[in-house]
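Structure provided below as structure tokens; questions to follow.
Partial complex: the chains shown occupy the same locations as in the complete assembly.
Per-chain residue numbering starts at 1, and chain names A and B are given in the order in which the chains are listed.
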């Protein structure tokens, strides 16, 4: 995710990274080509009785803008929900560790075991969503006792939740935690379960495929035909205006597609690694387990992954 | 549900499956026919004093786009809510089994009985929503003791919830679970009840019928009259532009209708079978009950049901 510091409005006009321009450059070039062809060929093909006017394109353009606005909202809602789930992850993990430390006063050992399970859970979810290898992080974090079952599980994040449940059940059985306190903590384990399931839902269920398809097609066809409709009025200005309008539509369509899966590593996706790093630093700080891991910062293009 | 891997933007323009094109092909053909008739008959019927212009159609087109956008949001909201309910089903069932295993440590038998009831609940809900026969799945999954009452009930999914409640009440009566723990688990049974009731609500209460009707009519009439309004300006280009505009409106209307009932088996509906399969695999994995059932994958058209 690009986290750019405030820029002067004029400089911002020429910002390159972070926009989706690179993705649509080829299509914009095609559009430019079409416009030039329209300007040159205009008088020839009009003699064939072929002409387009702006009126129907105006109607179509507004209709597409409305539907594209809807698609943008849908994609953005997924992005926001994903961010809220990961925000909820940090919140719940801090709450859980606070509960454990408050209930098991003066038992730092237990708090550290539990904090390790929590940190492992967040990294495991990260790897699951990004389809990356979780082996290194799990080996590094999961307490020895649970390492084996977590590492060989096909659903390691959910298994880690089960391990927390078992650990908690044992504390209860040993009398360290009353049934009442157990229930209060278990409530937050349910919250972690909701985060896990929510992320899986976003990751596994795209926006209905036909939406993307219909809009992708109509936006592209609209931009391709546009120069032929503009040329009669605008002559030499056709390429400028046509590319400008196409940029507006194509870039928003491309961005909607990028935001639809917010768990990738593109410039507009969520910085899962940075969030996991924040969680790890928080867990360690609450246990006074210094030094904390280095804080993850953005690269020189202000990109945080 | 179509879950297509990322495609090149150009190939996507020609993707056939997953779009709703097949549903509206006939209407588009009619529109093409109308356009051709408009082009041919234009000069004849104008002598009769009959003419249409683009201005009122532009106004009407934008108005219909706004209302269609509203209908799309309403349908999509149903789709999203249905997906969230089924996501909540997986979440709650994992939480419930985690609670049982954490509270009844070292009683694998009990956990298996409960997991079977949970799995049966999800399949039963699936069959209820799709109006398919649940006999085979219920016989396969429901523990013998409850099989009879569930199979002969007119509301098997709700009956399964009642069975879980009774099972839990007995565990409490036998002293395996304190009142406090009972309440914590019962809280999640309420959540299952909410999933069941929510799905029934979506399934039984369509979007008010008049919305579908009014939009269906106005979209169709609009597309039918459109070529006659365009022909004066566009001549030979009328069929191309008219079919293009009609495609935009008709396809979005058809998609809204498809999403309105997200529990079907159309390409844009929810993959209930795959979710049930995921739940079953999760339940078994948490009980270390290997081998897990095979994972359900999409067919060669990327369709998952």
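In this section, a residue touches a chain if its C-beta (ideal position, glycine included) is under 8 Å from a C-beta of that chain, and two chains touch if they have at least 3 such contacts.
All figures in this text were calculated on a predicted structure; none of them were measured in a lab.
Note on stoichiometry: the full complex in this file contains 5 copies of its one protein sequence, with 2 placed in the shown coordinates.
Convention: only the chains that are shown with their structure count from here on.
Superposition on CA atoms relates chain A and chain B by a rotation of 70 degrees, given as a multiple of 5. Rounded to whole angstrom, the centroid-to-centroid distance between chain A and chain B, based on C-alpha atoms, equals 23 Å.
Of all the residues in chain B, the ones that touch chain A in their complex are 1-4, 9, 12-13, 15, 18-20, 54-55, 57-58, 61-62, 65-66, 68-69, 72-73, 76, 79, 83-84, 87-88, 90-91, 94-95, 98-99, 101-103, 105, 178, 180-181, 183-184, 188, 230, 233-237, 241, 244-245, 247-249, 251-252, 255, 258-259, 267-268, 270, 281-282, 285-286, 292. Within the complex formed with chain B, the chain A residues making contact are 27, 49-53, 55-56, 58-60, 62-64, 66-67, 69-70, 74, 153-155, 158-159, 161-162, 165-166, 168-170, 172-173, 179-180, 182-183, 186-187, 189-190, 193-194, 196-198, 200-201, 204-206, 208-214, 216-218, 220-221, 225.
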